[in-house]
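Below: one structure in structure tokens.
One protein chain omitted, others in place.
Up next is subunit A:
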Amino acid sequence: MTEKSMTQKNRLQDGGRIDRSKVLAFTYNGKKYTGFEGDTLASALLANGVDIIGRSFKYSRPRGIVAAGAEEPNAIMQIGSTEATQIPNVRATQQSLYSGLVAGSTNGWPSVDNDLMGLVGKVGGKMMPPGFYYKTFMYPKSMWETYESYIRKAAGLGRAPKENDPDIYDKMNQHCDVIIVGAGPAGLAAALTAARAGARVIIADEQNEFGGSLLSSKELLGGKPAAEWVADVVKELSTYDDVLMLPNSQVNGYHDHNFLTIQQHCTDQFADRAPNGQVAQRYHRVRAKWVVLATGAHERPLVYGNNDVPGCMVANAVSTYINRYGVVPGKNLVLMTSNDNAYRTALDWHDAGRNVVAIVDSRKNPHGTFVDAARDRGISIIVGSGVIEAHGSKRVSGVSIAPLNDAGDAVVGPIIKMAADTVATSGGWSPVIHLSCHTGARPVWNEEILGFTPGATYQKQLTAGAINGAFSTAQALSEGVKAASDALSQLGLAKSDVVLPETEVIEEGKAMALFHIPHTKPTSKAPKQFVDYQNDVTASGIELACREGFESIEHVKRYTAMGFGTDQGKLGNINGMAIAAKMLNQTIPQTGTTIFRPNYTPVTFGAIAGRDCGALFDPERYTAMHAWHVEHGAKFEDVGQWKRAWYYPKGNETMQQALDRECLATRKSVGILDASTLGKIDIQGKDAREFLGRVYTNAWAKLPVGKCRYGLMCGEDGMVFDDGVTSCLAENHFLMTTTSGGAARVLSWLEIYHQTEWPELEVYFNSVTDHWSTMTISGPNSRKLLEKLTDSDVSKENMAFMDWKPMTVAGVPARVFRISFTGELSFEINVQANYGLHVWKALFEKGAEFNLTPYGTETMHILRAEKGFIIAGQDTDGSVHPFDLGMSWAVSMQKPFSFIGKRGMQREDCVRENRKQLVGLKTLDPKAVLPEGAQGVLDPKAPIPMPMVGHVTSSYWSANLNRSVAMGFVKGGLDKMGERVFYPLADGRVIEAEICSPVFLDPKGERQNV
């Protein structure tokens, strides 16, 4: 023995699936330990004799490792050697040991061995009886906040890292014919059957290697150790291209339509941080034609006094630690059981050379293969009895054993005390039905196996093995073959031949239905009998809940917190239901069961987020000129997913200084805007014109080729939802523009109406948003600039306002539209987007002499507000119709066919007096800029709450006018021109404004009609 392994006082010299030549050093709660390759963190801790791995949630009692798998309720760890690599809530039983692993208890601040909370915690226990949360919520909120910080600290929920996680987590989509969940005997047999038939198979298991129960079993398969059969099957499966084997992979969610989510631990099972940029965890999104659940079963512990003292364990877990990890977690064992199966733990313990103090069997007359084997070894069997109480505080020191009556609900004789350091118990096995419940199936009680099995499902789902209560290896194997064969025949695939290995013949006597061991004292006075360790739910707590009138098991669950959170009732649920059933004088099926939701075990946020983080968090859409904007120092604004240039500060300019400069330069000479993000829809067909007339509020019948027209689009309710200019390219061909954010919605809107209402109209719609780069030059010198780049005649005579012409600009074929959102002489130049940057740059080459100034969305907003032009979505909010906007000129009630919104805008409410109407707002103090969103009142002295008449929708400083400009809604505003409205602000100021036309600049439109 090396010195290192000598410190592993509970490690056996040989046996198990660990590699004793590979010593792994790790740190737990600041102390250094060693284990071996093949260990879990839990088996390594037990090997080192670490008894206490945390403090309990409510009572702060020391807790030890109870189980060996996903059902472990206590050993919930914080893993990570650096701040950035912290992972909370990892079960020590599911974490492979690796060199350098750093783990700490999540419970038990500040030290699990000497917990300051120990004393406080006892007070806490009394402060937090069952129903604590509900009772507390009834008190004032301030009380809850006081409790909450205290509970959080004590509850040990683990903590998130404070630094960015450097690891990569990603997602992968998978498809298969059959997914097999669980790679125990049933799962492996199913996988082999499906694989041989040529099916596409995924088999996933949470353990680091396939085999399930066979890895810790001494059974022989085909005369050889079971693990050899496992190795053969795994080897064969790995030869099939269409079989995906996922060890270290927890199937955490089973969703509708056979969609399953799997968290695969890729590197975090062997490294604190993924080496070489590898993926640490991968989240598989699986769509399976058939699902075979072979999830096995969890052994149920029995509920008895002080059953949470470290050293109290589930029987099969003890066997697993001995057989799989070569660890005997104690010296003197007492086994309490209600069935034959658990006798194996006593045999394993005995065969490992340790002392079995006694087997305490609740049955009067046990008999069977394992019972005989125990007798052969001379192990003392105390029949018709139970362990009513464990003794000790930080580790079991002994037990009290007492005879029980036939029903197992009363102590009927004198207590014997025995010394022991380990109590292993078994109340039978609970099928792992969690996943089957995720899709809504209600579990069904099976009296034969004393457990719930999966209920009827609408999913294409099959189950095999212990999940069905088929607990023997022989049954599990044959059910696996059968489930896979059923799936194959449903899939229309040929059957395959699988010859199963011969299994040992084992006779087992009948098990006794036993859950809760009685004490000499009533449950409420007896030492605490824990049902749900993780949530500190006791038998007396459940009885209290029933006494307080909670009869539904769902209410009992919520009242006590049984099966809450990450635990999901894996160990305790059935025991809790049995205790509630007894209290309520019902059977378990009458009491019913709670069901389970995803996730089966906690999933890291990293796995859920995947690669949708950082630069990839959300798509950023760029125009063809984006690189130019970046080079020229633009600040960007998000418009939908587009990144639009917002403004272009020069030197040390403030935002307002930049905007003033951009605004003045545009009105004085010429500015340029990248308008490529405008939605553009190509509309063709002989009925295109008719269609436009039905979706826009105004008339389109007579728009000539070569002309453009502004239009408003309304919903059926008559409310404006988008606007834009549509141009007639040819008699049956139009180009519609939409707002940047509304493009997709408008295209869908057109398609919906075409496909559902007017399919007889011959028209097609196609998005050409990305195809055209759009740049608007605006300002008195825009024509001069354009003339330098085109041979075409762009004079007023040849190209009037609202005309469009094809022409060549800077050598590139272009469509140029004389439309204006600034009120200036403007040309909107559209070129095929692969030439957008070329033309943009050419404009700047020729534009230098005109001081061509790029401007962004903010200057665009100011310039249009000076002209009183609305922005759909800013000056509209889905509650205003064209008349509210003062845009009756854009509505034609004379069109022969109706148009969308026509009836809506004529509803009684839409034509009533005193609707909120959009008007200009001229502050009396020209320097005062109204905040957008400010609410107006007519009488600033009115008592609070003042009657509000509408809000400011657009408001800017106008450098051109050297004053503020604003638009907003005022009740009956169109009839209140010249009247005053007041805006009381949060800072105490009251800004007074005159109601006016929203057109602040050039009301006659002389600047654009040149």
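By our rule, a contact is a pair of C-beta atoms (placed from the backbone, for glycine too) under 8 Å apart; a residue touches a chain by one contact, two chains touch by 3 or more; residues count from 1.
Note that contacts and distances are computed from a predicted model.
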- Complex minus one chain; that chain's UniProt name from "phosphoenolpyruvate--glycerone phosphotransferase", "ABC transporter ATP-binding protein", "Sarcosine oxidase gamma subunit" or "Ferredoxin" is "Sarcosine oxidase gamma subunit"
- Taking the full complex into account, find the residue in A:Glu731, A:Asp877, A:Asp925 or A:Asp975 that is in contact with the omitted chain. A:Glu731
- Query: Quick one: which of A:Arg621, A:Arg694 or A:His881 touches the chain that's been left out?
  - Reply: A:Arg621
- Item | Hidden-chain contact residue, picked from the options A:Pro813, A:Gly878 or A:Gly1005 | A:Pro813
- Message: I'm checking contacts with the chain that's been left out. Which of A:Lys9, A:His175, A:His257 or A:Arg989 qualifies?
- Response: A:His175
- Query: Which residues does subunit A use to touch the chain missing from this display?
  - Reply: 168, 170-175, 200, 242, 277-279, 285, 287, 611-612, 615-616, 618-624, 626-627, 642, 677, 682, 684-686, 705, 729-733, 762, 764, 766-773, 791-792, 806-808, 811-813, 815, 831-838
